[in-house]
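Now for chain A:
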Amino acid sequence: MAKILMKGNDAVIRGAVLSGCRMYFGYPITPASEIAEAAANYIPKVGGTFLQAESEVAAINMVYGAASGGMRVMTASSSPGISLKQEGVSYAAGAELPCVIVDIMRGGPGLGNIAPEQGDYNQIVKGGGHGNYKCPVLAPNSGQEMCDLTRMAFDIAEKYRTPVYVLADGYTGQMMEPVEFGEPLTKFPRQDWAVYGDAVSKHNLISSIYLDPEELEEHNLKLQKKYQEIEKNELRYEEFMLDDTDYVVMGFGIVSRILKTVVEKLREDGMKIGLLRPITLFPFPKGKIADLSERVKKFLVVEMNNGQMVDDVRLAVMGKCPVEFYGRMGGVVPSMTELYEKAKQLADSTN
Partner candidate 1 sequence: MGKKILDKPFVKVEPELCKGCGLCIDACPTEVLKFHTKFNSKGYHYAFYLGDNCTGCGVCFYACPEPEAIVVYKKGYEYTGEEVA
Partner candidate 2 sequence: MASKVLQKANSFYDQYFRNPSADKKMPHYCPGCGHGNVHKFIAEALDDFEVADKTIFISPVGCSVFAYYYFDTGNIQAAHGRAPAVATGIKRAHPHSIVISYQGDGDLAAIGTAEILHAANRGENITVFFINNAIYGMTGGQMAPTTLIEQRTTTSPRGRNPHNEGYPVKVAELISQLQAPVYVERVALFDNKQRAKARIAVRKAIKNQVENLGFSLVEILSPCPSGWKMDPVDSMKWIRDVMLPQFPLGVYKDLTKEVKPYEVPEFAPSAKEIKELIDIVPDSNKKFKKSKVIEKYINPEIKVAGFGGQGVLLLGAALAQAGMLEDYHVSWLPSYGPEMRGGTANCHVNVRNIPVGSPVVSNPTVLIALNRPSLEKFEQDVEKDGLIIFDSSLIDLDVKRKDVEALPLPATQLADKLGNTRTANMITLAAYAAYTGLFSKETLYETLKTAIKRRVLIDINKKAIDVGYEFGLTHRKN
């Protein structure tokens, strides 16, 4: 099928509908409102429900309710809205409910601004709400991935019974690129744990309560085991020019796009440099990073935040080689020239 030029935010909803999502509960916030608008337009057309909730908190709890019913359901917001949703995400993780949450990050802390930042890495990748949970996190960097990773998020959510995040920035949401769409899913298997309002499912209970400490520990151990499975099966990353490389640059989302151009230019200059882009932030490509740290001279991690993913890179590198960080905050997107200079300096300081 031919491609269609489309904004990332619009592609998210197309991917969701194709994956069988028929329920969307959300609250308007810049720069994620376009996702709600697309959902409001398209989801009712295919027989689904779009509901603008009274708050982010209500929206995520509506998601909790619909997910309890075995439906493919989603919400989307931007950083301050995601902070509000964290209570509900913790409950959904505890009750093992599949759902998809899209975060189009903006500048923080507080009200911050509406420019693209990546300051939500820690709150999204490390759990975010209370308790011992993590959510798989997919970080698209193109319009095509906004569609495909949203679609994949529903599959992962259902497979492991967990909330899954799609973590993107304002640029990836606003950008139009050609997107190719697959075939829609039209048949949805019944989930044997869900509550359908019928005799077969009426013995099911959706709850995150385990009063007895030992039972709760057991439940937590089960969750941890699930996260290990996810780490084993769902890791995704992109390698670019890493085979013979001396230097590795890392970034996710829009930053990785800029870094790719930087790598291309520096390769033209003769520098042995490559890009490692995590597509999943949890699971994180720590094995790949550890392998690289055995043979490369240096890492440079670029983020649009105060240095959040770099902590995970350093944990994986385990001191085997230097890891430098370059960050811009407040919604300032680093320019190609800026990153080109920064990456070029890697060689200066090593030799």
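Quick note on selection: all candidates are chains of the complex that A comes from, given by their letters.
A few comments on the model shown:
Everything that follows uses one rule, which is that a contact is a pair of C-beta atoms (placed from the backbone, for glycine too) under 8 Å apart; a residue touches a chain by one contact, two chains touch by 3 or more; residues count from 1.
Everything quoted here is computed from the prediction, not taken from an experiment.
Among the candidates 1 or 2, the one in contact with chain A in this complex is 2. Remark: chain A residues 1-5, 13-14, 17-18, 23, 25, 31, 42, 45-47, 49, 51, 53-55, 57-59, 61-71, 73, 87-88, 91, 95, 113-116, 170-171, 174-178, 181, 183-184, 186, 195-199, 201-202, 204-209, 211-212, 254, 257-262, 264, 331-333, 335-337 touch candidate 2 in the complex.
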